[in-house]
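Data first, discussion second: the structure below is written as structure tokens.
The complex appears here without one of its protein chains, the remainder shown in place.
Chain naming follows the written order as A and B, and within any one chain the residues start at number 1.
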Amino acid sequence: MLPRSAIETREELAGGASVEEYVLSLLERIRREDPKINSFITICDGPAIEAAKALDRKRREGGKLGPLFGLAVAVKDNICTKGVRTTCGSRMLEGFVPPYDATVIRRLKGADAIVIGKTNMDEFAMGSSTENSYFGPTRNPLDPERVAGGSSGGSAAAVASAFAPLALGSDTGGSVRCPASFCSIVGLKPTYGTVSRYGLISYANSLEQIGPMASNIGDCELLFDVIRGYDPRDNTSLPQKRVEIGEGGLRIGVPKEFFMEGVQEAVEKCVRDFLDKMGSLVEVEEISLPSLAYALPTYYIIAMSEASSNLARYDGIRYGLRGEDGSDWNETYCNNRGMGFGQEVKRRIILGTYALSAGYRNRYYIRAQKIRTLIREDFERAFKEFDLIAGPTMPVLPFRIGEKLDPVEVYMCDIETVPANLAGIPAISVPCGMSQGLPVGLQLMAPPFGEELLFRAGRIVEELA
Amino acid sequence: MGERITLEDLERLCWLSRLRLSQEEKVAFLGQLNKILDYFERIDEVDVEGIPPTHHVIDLTNVLREDEVEEPQPDEVLELAPRRRGRYILAPRIL
Partner (left out) sequence: MAEVPIRIGLEIHCQLTNLRTKLFCGCPADYRGSPPNTHICPICMGLPGSLPSPNKKAIEDGVAVAIALNSEISKRMTFFRKNYFYPDLPKNFQISQYDGGGGVPLARGGYLHIEGGKRIRIRRIQIEEDPAKLAYEGTIDDSTATLVDNNRAGVALLEIVTEPDMEDPKEARAFLEKLRGILECLGVSNGELEGAMRCDANISLGGGTRVEIKNISSFKEVERALTFEITRQRQLLARDIEVRRETRHWDDVRRITVSLRAKEEEEDYRYFPEPDIVPIEISEDFIEGIRKRLPELPDQRRERYIRQFGLQEHNAELISSDNALSKLFEECVRMGGDPIEVSNWLVGDLISFTRELGMELTDPRVSPSKIVELVKLIRSGSISTKIAKEVLMESLRSDESPEDIVKRRGLLKISDEALLRDVVEEVFTENEKAVREALHDEDVVNFLIGQVMRKTKGKADPNLTYEIVKGSLERIKGGAPDS
């Protein structure tokens, strides 16, 4: 029997249940069920069993047991794990076995957690459905004909399939929240600078954070408390602050812009109904954040620009895929990169290069960075009046695999999630109901360092849902 | 909508980013990229006069490291290179 929550499991394991048996049962479950879902790119059988044995020994010897004692964590495959291949969902990183652990992995291990496997994702985290993976799409455990969301689709599917109670994803423009919503779990994008990015393979550095994913708020908070913290290896890591939570009732603002473009009626109805229900417990008011209408193109211009530079290093010389050499280095680079990258990655590199190039830089990159300022200011204003901002996590219900082919149509899926990344504020997706038999997530956003506020409101959502 | 990126532009962008595209990719991309740029055009509506850009979303400055040696472990980094000669990494020739 697998208890549902990580907190309960931890108690059992710390209380004497065999960590090894627990891990073996999970591995058995993964072997049996995952071929239908494809949530893992790499399963860490060997190291996970080793780690489990060591933890059992530690407990027998009376060692101090960490907050994640014995718990299995599924880790997105863009987070470096020493000695375990890390692919980023790409062919480009063929043969790349990181010689170091990302800071979050060190923190997990320090908390006695076990990395059970590396999860599937859109290549280089570029996508919203985990269909852009070199290792094939991840299927939604709630409906295998449908996508799990992305780009951290494998992590969300692993939690929803109970392959692991906890998972790490990364969120550049919604990549934790989107699959959390589609797989009906909880996913948090922390305040920028709260979780170290050291060891996270960059897609768009100024926007992304590693985030915890779990089946419920309590577990999500448990994992968050372990991974958060200052890291001198990440120059953008912040000394930790906690926002004081007042005793009074919560005030939630709901921007009307969140229901304007491309939002399916079914989603809107589900979220609005839920917010009405919440209105009995907290104050809910419709507001306007006009700059949000421009958030999506702003986000894509910035993300693509940064990506075009971040991904320049993949040339096949120092690591990764290297084909036959061409007549000179230019040709070799073009070949290696042309062969190693998938289509969406190529599109974004090309557009990012365009947005930064002479003659277009001001029109695209600089302009987007200015609009980003306006978006931050809109949020700052709103948070003077409201504790939280709410809306749907996804504008659409989980769609069928292969259904969305047009890039712009896929980008539109991120319309609700990108504002939090642009403003650097924390945001969480919590399941709030079902529509047409498919899950709908409610998104809550807080001012910087307001994660505890999100957890508090998230518990209310959990109770009402 | 007009063509923002021509085939020639696309080829230059591919050169700048060292990407080889197949003929089919080029054809497909031209349409897709122009469509994406059409969508991006909406940012032109925003009045950004006098607005400073946000490069870093957090107000953090002066995060600096002391000048202290961390002993490198070069071999495990070097071994990642697909082609080597002795301790050198082999890169393709430069014409």
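Of note:
Just so we're on the same page, contacts are C-beta pairs under 8 Å (C-beta built on N, C-alpha and C of every residue); 3 or more make two chains touch, one makes a residue touch a chain.
As the structure is a computational prediction, the values presented were derived from the model and not from experiment.
Listed residues A:Ser305, A:Asn335 or A:Gln443: the one in touch with the omitted chain is A:Ser305. Remark: the omitted chain is touched by one listed residue; of A:Asp315, A:Glu344 or A:Asp414 this is A:Asp315. Of A:Asn205, A:Gln264 or A:Ser435, it is A:Asn205 that touches the chain left out of the display. Set against the missing chain, the residues A:Gly136, A:Pro232, A:Gly249 or A:Gly402 yield one that touches it, A:Pro232. Touching the omitted chain from chain A are residues 78-80, 86, 88, 93, 96, 98-100, 102, 197-202, 204-206, 232-236, 305-306, 308-309, 312-313, 315, 317-319, 329-330, 333, 353, 356-358, 361, 365-366.
Of the residues in chain B, those that touch the hidden partner chain are 15-16, 18, 53, 55-56, 58, 60-70, 72-74, 77-78, 80, 85-94.
In the analysis below, only the chains that are shown with their structure count from here on.
Once the centre of each chain is set as its mean CA position, chain A and chain B turn out to be 22 Å apart. Within the complex formed with chain B, the chain A residues making contact are 95-97, 99, 192-193, 206-207, 232, 235-238, 291, 293-294, 297-298, 300-301, 308, 312, 315-322, 325-335, 337-339, 341, 343, 346-347, 349-351, 353-354, 357, 364, 366-374, 376, 406-408, 411, 422-424, 448. Only residues 5, 9-10, 13-22, 25, 28-29, 32-33, 35-37, 39-40, 42-46, 48, 51-58, 60, 63, 65, 73, 76-77, 80-83, 89-95 of chain B touch chain A when the two sit together in their complex.
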